[in-house]
Every structure is written in structure tokens, then in C-alpha cells.
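I'd like to ask some things about the structure below.
Note that one protein chain of the assembly has been removed; the remaining protein chains are unaltered in position.
Order of writing sets the labels: A, B, C and D. Residues in every chain begin at 1.
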Amino acid sequence: MIDLFTDITEIANKDGNKVYDIFFGPNHPGMHGNFGYVVDMIGHSIAKARVNAGLLHRGFEKIMETNLWHQNLSLIPRICVVDPDPNEAAYCGAIEKIMGLEIPERAKFIRTITLEMSRMTSHLMGMGSVGGATGLYTVMYLMLADRDRLLDMFEWLTGGRIYHIYNIPGGVRRDLPKGWRDKLYGLMDFFESKLKEYDEILYRHPIIHKRLKGVGVITADQAKKWGITGPNLRATGVKFDTRKAYPYAAYDQLEFDIPTEKEGDALARANLVRAEFEVTISIIRQALDKLPEGDVNIKLGNPLKFKVPEGEAYAKVESSKGEYGYYIVSTGGIKPYRVSVRGPSLPAGLFLCHKHLPGMRIDDVALWMNTLQICAPDFDR
Amino acid sequence: MLNEIEQNRKERQSAWEYVINYFRKRSIWLLHYCTGCGAVELPPVMTSRWDLERFGVGPMATPRQADVFLVTGYASIKTLKRMIRTYEQMPKPRWVIGFGACTINGGIYYKSYNVINKLDRYIPVDIFISGCMPRPEAILAALEELRNMIQRGEAKGYDRYVKNYDWYKKNQKEILEREGSLFGEADDENK
Amino acid sequence: MISIGAMIILAVVLALITRVFLMKHKLLSWVLFSAYTAFSVFVLLKLYGNWNYFETMNLSYLVGRINMRPGFLNKPLGWFFSFFVMAMSFLNSFFSMGFSKSSHSRNIVPHWLMILAASLTVFFTKDWLLFIIGWETLGWASFFIIMGGKQKKYKDSMSYYFFSLVSGMLLIAAVWMIGIKFRTLNIHTTTRSMIILAKNTPWQAFPTLLMLTLSFLIKSGAYPFHIWAPRAHKSAPADFSPFISGIMIKFGIFGLLLYVIPIVSKGYAGYSIFGMPVFAWVFSWLGIITSAIATVLAFSENDAKRLMAYSSVANAGYIITAIFLGTALGIKGGLLHAFNHMIFKAVIFMTIAAVVYRTGETDMNKMGGLAYKMPITFMTFLLGIIAAAGIAPMNGFVSKWMIYQALLGQKHYFMTVAMFFASTGAFLYLYRALHAIFLGQIREVHEREVKEVPFLMQIPMWIGMILMFGLGVFPGYLLRPMMPLMKTFGSSISESLNVVQGSVGSLNTLFSTVIFILGVVIAAAIFFLSAKTHKTPMMDNYTSGEDPEEWNVTPNKYQFSYGFYEPITKMFSWALKRSVDKAYFKASYILKIIGREINMIFTDHNNWGYAALLGLLAMIIGGLFL
Amino acid sequence: MVGLLFIGLGRIITARVQRRIGPPFYQQFIDVIKLLARESIWHHWIMTLGSIMALGGLIATMVHVPVAGWLPYDSGGPIFLILYLATIGYLGMAMGVSASGNPNAPLGIGRALSLMLGYEIPFAAILILFISLTGSSSLTEIAAMQTGGFLSWNIVKFPLAFIAAEITVQAMMAEKPFDQMIAPSEIASGPLVELGGKFLGLGMIQMAVAIYFETAIMVNLFFGGGANIFTFTLKQFGVYTIAILINSVMPRYKIENAVRYIWTVPLALIIIQMLIVFLR
Partner (left out) sequence: MKTSDILNKTKELFPYISTELFEEQQGRIKVDNERFLNVLAYLRNSSFVHLANIFAVDWIEEKEFELNYNLWSYDHNSSIIVKVGIPREKPEVTTVLDLWEHGQVYEQEIHEFFGIEFAGNPDLSPLFLHNWKEIPPMRKDFDTEEYSKRAFDVGEREGAK
């Protein structure tokens, strides 16, 4: 009569009549990006999840093989839309490693600043979505409006709101415009004051706490062995950050803490992002303080004839979602031989769902996705 | 010639249609479907800075409720299938806005093996927005233009779809249900 | 004019005839049954108004030292109950005529006729002995129908049998005590004597009263004896379920009204709590608890018949509460609800039987979308659940409203809140049944095979629909004839056709219905004046843009019915964990062990010593009492 | 109509909370007319029946609620009838969307009904409090009891009950944190999932009607009815504004948490209020 106390998958195996399917995505308000799960449901809970990926597959890795080295620069930011700069930095980093280039100090610092700004835009969007997934649209509206201030800074610096194409092999494309630095200082103060507001309406909201607590728990061991990186890893209590462990750009010259949380659930992940806001603000401030004078790039000649010597290299950066890696193989031509991209959301989006979704209530799926910051384009590529 | 057609169309629009079109243009509901990366510029347009709701435009959850299908960027083949299904589920009148360069000619992905090049061959598009990605102002301008077209009774993409249904279906089938390879002999060597 | 006794004897004779000669001719026996019930309705209609019509038999016998002359007395209470029994059986016979064609139904006419004979006996008899005989016959005959000679149903029907056995034994014990006390077995004289006894020495009357109450409560499925109801409904033939639910549960109510309520409200009035006799207060609460618990149990129920059985239990709970209130309004509301419940629950079970007739299923997880194939059945079911949930224009609302008024009039606020819970809960599980059986996606098998039931089976459904709606708009048509009945409970307000008076307000059902219809007309006008529509097939549905075929999703896999209220059921899991079912199960297990041990003592030669010890112990205890 | 106006104004208020300009106040009318003039897609006639039954039931309910002491006929605003007539509206809606065959819709309905089980109980308790005080289940008389200035309003006399009622009404209107029924990001707007064109148009009118009579009940219970239709409407709008403001800063509960919350906080408040009243 009452199957309350039986395991969900057990019921699903026993009686097929009790199972029904719900399509969660791609055209679903809870889904950000073009991606979907088909979930077998029992009652209000999920018994099994099937993945529908590839809706955003554009064959990046193939197109890059047919493009010039510099042409690819305009392509790579489109791999992850909300957080484009890590792509550029990793791609350029890999090329620079093959060539053995050491980019100017000023370029390193500027790269750091743009990377951190990009992280901030991405986090603002991700946390806004957490608000949206729980119906707290006000948070989303406010955070996205604040994110626009950062996008304006990007536009001033690079000419593009979303896709900046600013990092190039050998440095960055152009120097900071006049007054930009002071404006950014001001913006950091603004965000610091804003954090209090976010705390009030999102991070300390009792209902948000209730909703997030215990959703999608990952332990430290699991995170390590399942290839989960970035904030999701740190939320399980592992004090690890590529910025420290495998420094790139100017991170080895800056001082910052790695925030961690213990529980590894959605609440921990959200709180971790909250802590990362502060870290990011402090990093940007330090980088602006220490910004040295000098060139911003090494002139590498005509981009149409630009060649990278034979060799291969793997460069990775810590993006807002985790480890972004580019493995580039060059045979010395004007086009890359092979570019392989390691997207951070892949283990979470395509693999972790089979572990977490069974047994989860349909209510929590959107929240689970948003706190893990699953970004469909970076595993579809 | 073109002017004449336009003249005819204007004359045919009755007073009742004019009124209805007024209400339609004042209340445009978008379908909340992020087909491509262009979707990242939609939240800013909807949120506090640009505030799309001023014009009665808002996102809707399901195709049954939506008026406008905003194809935000490139459409991969898998997505195209879903797009067509979604488009056919929308009640009339329905409009399509092609968003970004990718919908016009494939844009930056013109040589990709998995992204279609011309969206208009598969579903009828009323307005294209150029650029990659288009700025929020461009989206607002496109919606303004769509409103004017609705008022004038020109935005009839759904009629075009009904009239040329076979042609559209043929094109869709070419992509989605192709049998056999396009490079005939290459098959045997590798498989 | 044919007497009541003759009617009973006729029923018995007909039962014998069908049993012996007509077992294979199902249709013919149903026609006979129908004719008999029609005739009885006719006779009963003639008897209406002829109150205190008395007939006796030319025989007398000695029970112990009491000289008995069996006889029948026409009282309003018995008349109403027997009228509804006959009328509902008459309606049901049309349904059964169609239903009996299906191969898996057995001929239940003889047993049913026996039940009718027994129920007439129970309702009209003037002495306890015939009452007991009728009561036991009822239990036996319905047990035969429920079990239906099938081993599979043994366990479920045994639980029913067990409970009716206990009920009967309690009844016999109580009657024995009454007999010893008052030297007579006349029901009406003993009632008066009991009232006097209860007034003078309450503790002497108490055990008898308690036993009788328990006996009747078991029969009406009150907590914690509710567990027989779903089981009996589940295993009974589909066309007998309307009778169990509509009538059988009401026998307990009849007993309570006949004997317990007058004694409690008059005899124990002195010992009151919150303005109500303690005894009645306890059982009022029991009624409400019954309905609340049945409601919670029904949330997670997957079998249509069991779900409706829980609903019946819940409704029996309301009625028990209302009649134990003891006020005229409460008894009126309870009685009205009892009769209304007879109508709508019988109709609901008929629609379920219609579904069973076409699909052979009662598991709601295997159904769905049947409304698209069986529109009449669906409409009947819809009106039925509107009535059962006590929603406005149907008859269930009026009686429920009266019960609320009665509760509020006596200032039983917590009971009112609890009843609100049960009532809203009823809406929940009834809607779930509606959705799971009739709405959503239709199964592929049913898409091909199912069609509307034949017209013969639709007749009772149509009549039921008209009755439910008509009595909802004009409750006066039922309340006015009930005047003589109400007079026996001390109410003397003359009823108008469409205005019901409550303790804290009045209800004009005609006006509210007219306004509802006006509202529907306005809505329909808005709907049909606006733009055109476009029909699409059921599976052309919002699926997030996915193609269901690509994922092997068929209509079978696109119907949500299991675990409909999973979150809220989980909230009650602490209660369900310690459910009464389990307690009974444990008790039966322990009994089995004890039985085996006792068996061992007397069969195993090595255990003579034990037996001797036991015997000695028994003798010592016996000696102490002597 | 007033309900639609309320929703329109409510959208502006929400927009202002979110630092936006928001739509014009007559936007809701435009939306409804557009929807009614649009092609609608349906799956079965039960959908039509359900929609009409829902709107019909809610309109009938609205007629029974006294507005500034005025009623089309002298029924006195029978509160039990109002509650149960509203239920037939909800039943119609639930039936209609179920007939669309989309599992998202019954999922939403399942939540809505669970929530209904939640809020009916504290609401019943509030009603009982007033019925016990006035000895009548008529809204007109409850409103009439409070005549004579601001201080005799029930909101002043029974502040705890008012807070409880506000929470309950929040759930009744399905505003956040109790909008599990719609929950776009979870079940794709639940019952509305298959409704397009005039079905949705009718749905919006239903919502407007529901908001209208729910606020009207609140005004009758706590704000002393109203001398004339303008003050009455103004008070209604006040009630709605409170609901909207709460709505705009609250995320959504999970359904069992919502029900548990309703069964603890408002119910406890009412019981305290009852104790205060009866012991005094």
C-alpha cells in the first residue's frame, strides 16, 4: 500500500507503471543554456536521469584546426559565454609555453585583472540564477544590473561587452585607457558595499538556507576522484586552487587566501562563491596597486604569417567554474594541429548527474545545476 | 512593385485587425529558450538596466504562451530539431527573431559540420539582428521594428510557413533525416 | 397490503430459488432481483406515514425466562434506512444486469437477496433477538459475496469476517446483559429502561452501552476498526462495492441512532464536558479522528476501490461525529449526510465498476485518460466527487455545511478545524483519483479497447447525477419527508425547499446554484466569443522541445499518478509508520503463536504436566471469583 | 476588472523593488485581450469545460463576497459557501489542465492542493475566531461588527490573527514564498504549461477574480469593510500591496516546508490570539 519507506530505484525496477518521464531542458525555464536531462520520475522524485548533450556542439576543436592561430582568438571566448577570459588566457598561455615566451610584467597584471573581473561577472550571473531558480527574481535583477557595470568596464577596455578577445599570444591587445584604473577602484568599493545587500537578500535568507542545505552533497574524496574542480572542489573542504598550485599570469606575486567550506552541499557552494567575491576584490585591488609600467605585449609580427614552433603544451587556468585547460599541439605551421579543451563543467554536468539526481526531488534540480555552475557550452564545445 | 504589394496589404487590413494588432504589439511574450550563446545578453535586457517589461515584453516558460521565438545564435543540428518542434507548438500568430550573425549565414561557425548556416531555410524568420553578439540596444531596436511590423500587418512569417510548408519540410528533412554519407566513397575505407 | 414479514419471507424464498435453480442464469436472476426491489420500494412507499404500524407473528418462544413474540414495527428511522436500501439495490440491479455479462462476475443475487431480507429484519424488528439474527445473516451473506469462493481473496475477506464476528459477539453479549437486567428483549422498552438506569446508576448501564457502541462502530468502520473497509471493498465484486459503501457502513449508524444516541443524549446528560456528555464527546472525537486518519491513508492509496473505501470511512466519521453531538441540527446533518453519502458513494462506486467492466483494473497506476473514451462515466464520477468532497452545488455540500453549523453551534472549534482538514483532504485524494483514472494520458491498450459502457448500465448513473444535483439545489425534497424522522429526535422546524437553517447562518442553495450557473454562463460567453481554437493530439505536448519518440516515451510513460502527494505523505510518515494495520498484524501473529502453544499442550504427551498446571491455575482463579 | 488593475499595479511595484520602471498599469488588460484574440491550442473538450467551470466558480464566489457591505442579494456573505464555491473553481482548473496530458500540470496541481490542505486549516481557525465572537458566519456581520473608526478594526484588536491571516492569504494567492504551484524553474510553470491563447486569458481573469475576492475577504475580516466602494477598494489594494512586497523579496519554499510552516507559525499565532481573547 504505502511505498514510502522503500528505495526509489527499487520501486522503479519493480513496477514500470509508476514511472513517468519529465523533460528537463533544453527549452525549460530552469535550464540555463541549451542542454537537457530526461528524467524518469517516481512521484515527485527522480529515479533516473538521461543526458541530452550536444545541443551546443559546434565542433570547436575541428574548426580551430582549420583556422590561423590568431583567428582562433576570436573563436575561443565563445566556448564559455559567461566567463570568456580564462579561455583566452589558457590558449595564449599554451602558445607562449610552446614558444618559450615570457610576457611583460604589465601584461601579466592586466591579464590577472581581466581574469578576475571575468570571474566576478560569471559569479554574479551564477548567483543571480540561484535566486532565479528559487523564484527570488529580485536578486537576479539586481545582480545582473551590477554585472553590467563590469561589462561596461570591459567595453571601455576592449570594445566588447561579452567577447573581449583581449589576451593575445605575447601579452594583451592594448594598454589600459586613461581613467580606467580609477574607475575600477571605485567599482571595487561599490561592490564591497553591495556585498552586504547580497548577504541580506540571498546569503542570509532563511528560506534560501533551507532550500540549499543538503542538496547535492559531494565529499572531498569523491570530488577528487570524479574530476570535480574549482569552487565545487573547494566547497568540499579541499584547499586547492590552480592560481596557487600552478601559477599563471601574475598570481604568484599577489597575496590571497583560498576560501573553503566543509559540507560540500549547495549551500556550501553558494557561500564559497560569496567568499570568492571578497578574494576577487582584494586581488583586483592588489593588482591595480602593483601594476608596473612598461609594454603590454611582445610584437610577434604579421598575424597572417604567425607560426608557432613544433611542440605541444598544456596550460590551465582557474576559471569561475574550475579548471580550464588547453592542450595545443603544433607542427610548426600557420594553423594549430590539434587543440583540445578541458571544460570544467563536464564531470559535473555529464557524469555527476547520474550520481546525484536519482533520489533528488524535481524541486532541487535547477538549484543543483546552478550551484554547481554547470555551463553547457563548455562541455558541448 | 514592392510598394504596390505594401499598398495592397495596408488596404486589406481592416479596422478590427488594426485594433487587434495594436494589442498584439503591446504585449509581446518571448519564449525562454536559449538556443545559443546569444542568450547571455537577454538577461541584461530583461533586468533592471534596460527593463524590457516596460514594453510589455516578458519571458514565458512554454511555447504555448509565447508570441516570439528568439533564436539566440547558432543552431546546431540537434537544436534545430527541437527548434522546429517548439516553433510548431506555438499558437498563431507567432514570430521569429534571428539573433546574431550565426542565424544569417552561420557567422563564425560557417565551416562547422554541426551548425546550420541559414536559419531562414528551416523556419521563417521575421527579423534578423546582425552582430556577434548584438548589443542590448540592438535587441530593443529589433523589438521596436517588430512592433511596427506587427502594427502594419507585415510580420507574417507564420503565413509563409504555412504556404511553403513542403519546401520548409524538405529542407528540414535534408538535415535531420539524411540517409547515407555526403562523401560517398570515404565511408567504406574507415568503417 | 403485504406485510413486512411477508416481504422478508419473499426475499428468502427468492434467494433459495435463485440459489437452487438459477445459478447459471445471471441475467434472469437479476431481473427477478430488480422486480423484487421495485416491489419492495412500492410497498415501503405505501407504508410511509403509517407510523407505528405493528405486525406480529402467531408464535411465541421462550428465551431463558423471557417470553418473546417476534414482530415488526414501522418507525421512521427503520423506514428511511430500508427505503434507501431497497432503492439503491433497485438502481444497482440495472447496473448489475449489464455488469453480469462480463465473464468473471459470479452470480451474487441469492446472497444479496438474503442481505435484503436480513436488513429488513434489522430495520423493522421490535426485539433484540431478530435483530441479532438479521445482523449475523448480514455478516454471513456479505462475507460470501466478498469472498466469492476465491482462495486469493481469503485473507481480505477473513479480516472482514473477523470484524463482523467481533461486532456480532459484542452485540450478543450486550443483548444478553440487557436481557438479564430488564427481563425483556423489546428494543423500545429497553431503550426507555436504559435511559432511566443511566440516569440513576450510570456505571451499571455503561458496560452494555460501550459494548453496543463498539459493535456498531466496528460495523461503520470507525478508527481503529477501519481496516476491514478497504479490504472488503477491494475484494468484493465491483458491482457489490456500491452496496457495501453506500449501505453496509450505514448499518452501524442505524444501530447508533436506534439505541445509543437516545440513551447517551438523555441518560448521560449530567456528566458533560464542553457542554456535551463525556461519552458522546469521546465518540465525536473518535469520528473526527477516523475521518482525519482515513484521509491521510487515502493520500497514498493506489487502488481506486480502496481509496474510495477510505473516503467512505472518512464520511462515516463525519456522520458519527454529527450524530453524537446529540443536537437536533447535528442529527439532522448526520442523517442527511448519511443518505447523501449513500447516493453519491454508490454512484462513484458504480463508475468505478464501469471502469472495471471495461478495463478489468482497479490499480490507478495502470489507468489514465479514460474520460476521453467514457465521457458519461467521467461526468458521473466528476459530479460524484464534487458531492463527496462537499463542494457547493452538489448534495454533499448541504449536509456537510449542516454538520459544520452543528459543530460551531456547540462551540466545538477544534473539531471544526479537524473536520476542515479532513474535508480539504477529501478534495485532495478525490481529485487524485479523478486525474489518475480519467485524465492525463490514455494508455495505449485502453486507447484501442475501451469504450463507453452500455446504456443499461448508464441508467443508474444518470439517475444518480440527477439526484445528486437535484438534492444539492433543493435539499428540501429530502428534508421534508424526513420531518417525521426528525421529530423523533426533537426537531420541529419545518423545512423549506432550498433554504437550510444553521446555528450561525443560513444557506440558500437555490440562489447559490443560480449564481454559479450565471458565472459559468459568463465564463462560457467570454470563452466562445473569443478567437478560434485548434485541436492537437494528446502527445503533442510541451516536452521542453524534445521529441518523445526519440526517448522512447509513449503515453504510458507520460502519465503522472503514482505518489501524487508524495511530499505531504512523507510529512505524515511518522504516523503511517505506526499504523494500525501493523498492530493488527502483530496481534494476529502473537495469537497464532499462542494458539500453536496451546495446541502443543494438548497434543504433545510430554506436556501433560503443563496442561495439569494450567488447569489448576484456572481452577484457582475460578474459585477466587466464585 | 479591478483585479486585473491590481495585478498591473502589482507588477509596477515589483519592478520598483527590483529598481526597474515596469510596465504601464493597463498592461494586464492588453495581455488579456491579446490572449483572447489569439489562436488557442487544446487537447480535449475537458480542457474547455475545466476552464469555464473554473472561471464560473470563481465569479460565483466573487458575487457572494460583500463589497463595502453591498451584495447582489441578501445572502450576508456566507463564508463556508464562499470557501467551497472557490474550491469548485480550483477543481475546474485542475481538471482542465490535467486533461492536457502533460505531467508537469498535475505535478503543479499536486503541490497546489497540498498547499491548500495547508492554508485551509489556519484560515478556518481565523474564521472560527470571528464566528465565535460575532455568533454569525456572515461576512457582512463580521464587517459590521467593526464599524466606528480605526480603533475598532479587527487588525487593531487582533494583530496576531492578522499576521496569521496575511501569511495564509499569501498562500491563498500563491504568491512567494508559496508559489510552488507555478514554479517555472522546477516544473515549467506547472498548471499553466499547456495553456495558451484564451485558456491562459481565462486563467489570468481567474487569477484577477481570485485576488479580488481574497483581498475583499481580508478587508471584511480585518479592515472593517469600508464605507463606500472607493475606500473599500483602497483597502483591498493595501492588502494586495503587502502581499506583493512580500512576494518580491521571498524565494520559494519546498512544498512540505511550506505546509509545515503554515501549520506552525500562523496556527500558533491564532491559538495564542484565541487564548488571549477567550481568557480575557
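In the analysis below, a contact is a pair of C-beta atoms (placed from the backbone, for glycine too) under 8 Å apart; a residue touches a chain by one contact, two chains touch by 3 or more.
As the structure is a computational prediction, the values presented were derived from the model and not from experiment.
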Item checked: Neighbouring shown chains of the undisplayed chain, as defined at the top -> A, B
Margin query: I'm checking contacts with the chain that's been left out. Which of A:156, A:185 or A:240 qualifies?
Written below: A:240
Check: Which residue from A:180, A:306 or A:351 sits in contact with the chain not drawn here?
Finding: A:351
Next item on the list: Can you work out which residue in A:156, A:180 or A:314 touches the chain that's missing from view?
Entry: A:314
Next item on the list: Go through chain B and note every residue touching the omitted chain.
Entry: 77-78, 81, 106, 110-118, 120-121, 124, 160, 163-164, 167-168, 171, 174-183, 186-187, 189-191
Margin query: Could you pull out which residues of chain A are in touch with the chain that's been left out?
Written below: 51, 53-54, 57, 59, 61-63, 65-66, 97, 224-227, 229, 238, 240, 245-246, 313-314, 316, 323, 325, 327, 329, 337-338, 340, 342, 346-347, 350-352, 380
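Here is the rule we go by: only the chains that are shown with their structure count from here on.
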Notebook entry, point to check: Taking each chain's centre as its mean C-alpha position, how far apart are chain A and chain D in Å?
Noted result: 42
Check: How far is the middle of chain B from the middle of chain D, if each middle is the mean of its Cα atoms, in Å?
Finding: 38
Next item on the list: Specify, in ascending order, the residues of chain D that touch 2 or more different other chains.
Entry: 18-20, 37-41, 103-104, 107, 110, 184, 188-189, 193-194, 197, 254-255
Checklist line | Multi-chain contact residues (two or more partners), chain B | finding: 33, 47-48, 61-64, 82, 86, 89, 91
Margin query: Please output the residues of chain C touching chain D within their complex, sorted ascending.
Written below: 369, 371-372, 378, 382, 386, 389-393, 397, 401, 404-405, 408, 411, 413, 416-417, 420-421, 424-425, 427-428, 431-432, 434-435, 439-441, 502, 504-508, 511-512, 515-524, 526-527, 530-542, 544, 555, 558-561, 564-565, 567-568, 570-571
Checklist line | Interfacial residue positions of chain D with respect to chain C in the complex | finding: 36-44, 46, 48, 51-60, 63-64, 72-73, 75-76, 78, 80-81, 84-85, 87-88, 91, 94-95, 98-104, 106-107, 109-111, 113-114, 116-117, 120-121, 124-125, 128, 131-132, 135-138, 188, 193-194, 197-198, 201-202, 205, 254-256, 259-260, 274
Notebook entry, point to check: What part of chain D is in contact with chain B in the complex they form?
Noted result: 11, 15, 18-24, 27, 30-31, 33-34, 37-41, 184, 188-189, 192-197, 200
